[in-house]
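What you see is the complex with one protein chain gone and the rest in place.
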Amino acid sequence: MTKRIKMKPGTRLSEQPENIGMNRWHPDIPAITHVKPGEDIILETLDFLDCQIANNDDPSDVRDIDLTRAHPLTGPIYIDGAEPGDLLVVDILDIGTITPYGFSGIFAKENGGGFLAEYFPNAAKAIWDFHGIYTSSRHIPGVRFAGLTHPGLIGTMPSIDMVHEWNRREAPLAAEGKAKPPYEPTAYVGALKGAERDRVAKEACRTVPPREHGGNTDIKNISIGTRIYFPVFTKGAGFAMGDLHFSQGDGEIAFCGAIEMDGYTHLGFDLIKGGMAKYKLKQPIFVPGPTDPKFEKWLMFEGICVEDGKQYYLDATVAYRRACMNAIEYLQNFGYTGEQAYMLLTAAPVEGRIGGIVDIPNCACTVAIPTGIFDQDILPRK
Amino acid sequence: MTKRIKMKPGTRLSEQPENIGMNRWHPDIPAITHVKPGEDIILETLDFLDCQIANNDDPSDVRDIDLTRAHPLTGPIYIDGAEPGDLLVVDILDIGTITPYGFSGIFAKENGGGFLAEYFPNAAKAIWDFHGIYTSSRHIPGVRFAGLTHPGLIGTMPSIDMVHEWNRREAPLAAEGKAKPPYEPTAYVGALKGAERDRVAKEACRTVPPREHGGNTDIKNISIGTRIYFPVFTKGAGFAMGDLHFSQGDGEIAFCGAIEMDGYTHLGFDLIKGGMAKYKLKQPIFVPGPTDPKFEKWLMFEGICVEDGKQYYLDATVAYRRACMNAIEYLQNFGYTGEQAYMLLTAAPVEGRIGGIVDIPNCACTVAIPTGIFDQDILPRK
Amino acid sequence: MTKRIKMKPGTRLSEQPENIGMNRWHPDIPAITHVKPGEDIILETLDFLDCQIANNDDPSDVRDIDLTRAHPLTGPIYIDGAEPGDLLVVDILDIGTITPYGFSGIFAKENGGGFLAEYFPNAAKAIWDFHGIYTSSRHIPGVRFAGLTHPGLIGTMPSIDMVHEWNRREAPLAAEGKAKPPYEPTAYVGALKGAERDRVAKEACRTVPPREHGGNTDIKNISIGTRIYFPVFTKGAGFAMGDLHFSQGDGEIAFCGAIEMDGYTHLGFDLIKGGMAKYKLKQPIFVPGPTDPKFEKWLMFEGICVEDGKQYYLDATVAYRRACMNAIEYLQNFGYTGEQAYMLLTAAPVEGRIGGIVDIPNCACTVAIPTGIFDQDILPRK
Partner (left out) sequence: MTKRIKMKPGTRLSEQPENIGMNRWHPDIPAITHVKPGEDIILETLDFLDCQIANNDDPSDVRDIDLTRAHPLTGPIYIDGAEPGDLLVVDILDIGTITPYGFSGIFAKENGGGFLAEYFPNAAKAIWDFHGIYTSSRHIPGVRFAGLTHPGLIGTMPSIDMVHEWNRREAPLAAEGKAKPPYEPTAYVGALKGAERDRVAKEACRTVPPREHGGNTDIKNISIGTRIYFPVFTKGAGFAMGDLHFSQGDGEIAFCGAIEMDGYTHLGFDLIKGGMAKYKLKQPIFVPGPTDPKFEKWLMFEGICVEDGKQYYLDATVAYRRACMNAIEYLQNFGYTGEQAYMLLTAAPVEGRIGGIVDIPNCACTVAIPTGIFDQDILPRK
């Protein structure tokens, strides 16, 4: 019988009946369980906002969110025999829902923000109902699609040196308000208590950026059937994950977010001893599974490196923002508000591609939407 | 019988037996032919470097390239009845090779450069032989794949106001050497002669960046079966194209380039009168064809927004560069040099995706390579 | 909370702690539960041989099988409001394993037989271990693939007139030993008792052939995400299902069978009132889900209508048998026995297609195997 780490739905991480996780990264956080190479485990995880969002039509919970509680993770899992320098082979055997709905949203510009916060400064929310592999939303009518379910956040534990290095290199941005430094009050660091808890809570890294251990990768294609090779930086590897997405568009542009949900993930583990040196790997690599939903027709928008009349140099961020804005403006021809289109791009299986990045002075990016997700024809007609 | 605009292979644009094109954008360049909505045409096009690259093992031609001759285009084509404000519907009915090989390469850092010029400053070249839809290269052994053939450069003619605006907005970057201002000596502006030729040659826009009319889009998915909706900015639309790619990776990261080739493209045209306003379109949109080669397994690399120990803010360009460097370093485990891996990433059907772009302070991008293109196993093993 | 009908793994249908089903079709079998249109249910089902096959290396259980116990089904489910003439819309929301292995096998020619019984008269067995969506077998080494999990048997309840008609039309074949007439001793007809049980058990139809209500369709593509429109022949519809397959090749040629397993299926129901007449439907129609595993390369074998030197006329059965035999003979070049190859064809996601069926005097069929399921190269080489 496969071991299963259970959570209580709707209950924030720090108030769970049993300790199941953490919302920071630090190697001194004790493992919640251990598995042997070759063994499986099922991990239940809370939604990425720690149960702060309700199934209703009022976005004030999104507007007033406490983001310092973001990313409750289940873990760390200690893998017997894992040592620094190994590769941890993780198979995503299955992912499933527990609560039969999820949410996507737009954070307010002053609290959370997002890729298009300049254009959409107000909080918004869409609830998505799940029906097997399909989802639809009463807040974005006329759209239905199969999800490419995946964990937004998955990784191994950094060494203490990495913790220090991450905090160091992020400090300049944090000083500008563009990154999040350690924050003790809402840090939940597992079973630690007292002074030890406080020490770790003050030092532990926040969860937002993806880093060399994986972390908040937000790669929509690492769905069921995926194999990941993670570097091991600490004894036992310290695997943890959370932030399940029922579906996500490339870039998860609204930050809040994909279609966010609680759920469970069935995982298998193996080790390649000494694999980091053998394959010169310093970051995880991924072999996505073979079962992503098929789509036959896409509508693709391009963005170029020009914004407000200014030409940018080799700036894929500007180019992707323009591609997204072009898509959002176009979708308004078909009865959607800008906010709805924005929440759709962040949630549906849209492809965001780098195109012509090296073209000088410009670069281009594209965003493509499968036309079959709409119940109306969205192509131009005479 | 479909009309066919023929070029003489191996002969630079300005010395073609008949005038077939241009290498700049300007609305005063006369059309080479006209077609009616509903009609087809076949356009032969030269390779994007205007016949300067030889099928041999010596990269000195790449090193010494005259880039001001880049992008010989076939056109403009005058579409009867097209007026500013319309949408020009372009169907890519077929694309084929003429010369049975193509090239990819690395420009020298001092002449052309590319996305990874800091890491690969020296010129290199790979010749690719075509065998139907498949290609392989004696310079990158052990790799074979089906191409997703497409035009790198395709668009409609800008208005004269747009020409002025483009030159204006690119001037600051041009002053830094990051963009290319108009350059009269090698401008080829079709059938114009004398003073009129000189006036237009001095004013006409260079071809490198993608702009609001399409242009150098370098989108690998606009292959056979694609439909494009272009804005029309001038009477007759002034359609032109060139820069055929047998295959390309997202981003065409080496700039020189994809698998570059001469060839022909069979095109169909139609008009949606007044379509720009009807659909609020200021840039082309694309519906890619349904026949891209299937791949079942991909190896995906992630790049994060950290370079040389510095954390960048929301910078997809840095993230994609790191993803590419991670892939290049990994492929060296399997017998490839860095240059070979770089030329492979720019040429093979790799997917470059925006992942988690809005994550703050960081963002991530991914690059994924289909494993089936290699004749060896490239996954980590125990 | 979705209702779940639970079975006890490893316990034959007639000895389950609670009545959950039946192994015959008859409208007088009482419903085990009811659901409303729009509601979901989860049904657990036993393997198609009613727990007679053990996870070991000895095929004597296959050889000595009691086939009259075949096809324990979970059901019937009464759908509120369903009446004859309606269409019952069934969504396959999810399918999962319970016991982490399954089996495929070859029945002995004298007991069960199969498509190639003349060539493989002896019983054989392969146990398949499940690891998420992938499976492999110690009995057929060097093969691993993702399953296209589906129910082999799914349908609505026939009317009493249909029961009589089915028994009537199958009687001539039954007299020749080519079909199975009603058989009272092992009939399990749900909660019925005493004389009523005996009456129904003597009359109820066997489960092997697919019929107008669906039944033993063995269509490998009706996997997760599939929608089926079933005719309703009785009040309440009487939906039932079983015979889950982890994976199956088209034709399920060995009869015993696909990769057979117990497991659960999450189902949704809806009604189209009067839909049979509205759409002139007398049999179910199917819209397969979008997530079947991708394969990029297939090796395809053809069979023609010639066997033992005799030319057959328009006989797809002969043609498909030759295609299968050609495949089996070929696979023996790579270290497999004929029995292993046969069990692989019945179990792996092979495509069996009708090709040129109307060619006179001949027809052809093909069977295609994805090459990526093997850990060796199976294409001819110089």
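Which chain is which? They are A, B and C, in the order written, and residues in each are numbered from 1.
Methods note: a residue touches a chain if its C-beta (ideal position, glycine included) is under 8 Å from a C-beta of that chain, and two chains touch if they have at least 3 such contacts.
As the structure is a prediction and not an experimental result, all values here were calculated from the model.
Residue in contact with the omitted chain (choice from C:Pro151, C:Pro293 or C:Gly352): C:Gly352. Interface note: of B:Asp61, B:Asp94 or B:Glu307, the residue touching the hidden chain in the full complex is B:Asp94.
Checked against the hidden chain, the listed residues C:Ile98, C:Ile160 or C:Met300 yield one contact partner: C:Met300. Contacts to the hidden chain, counted on subunit C, fall at residues 87, 89, 113-115, 152, 169-170, 172-174, 178-180, 208-212, 216-221, 229, 250-255, 272-273, 275, 278-288, 290, 296-302, 304-306, 309-311, 313-317, 320, 326, 329-330, 332-333, 351-366, 368, 371, 379-382.
Contact residues of subunit B toward the unshown chain are 91-94, 96, 131-134, 146, 224-225, 266, 268, 289-295. By the touch rule set out above, subunit A reaches the unshown chain at residues 293-297, 370, 372.
Going forward, only the chains that are shown with their structure count from here on.
Among the chains, the centre nearest to the mean of all shown protein C-alpha atoms is found for A. Annotation: the subunit A:subunit C pair of sequence copies touches via predominantly the same residues, more than half of the used numbers being shared. Among the other chains, the CA centroid farthest from that of subunit A is the one of C. Measuring from the averaged C-alpha position of subunit A to that of subunit C gives a distance of 39 Å.
The set of subunit B residues that touch two or more partner chains comprises 296-297.
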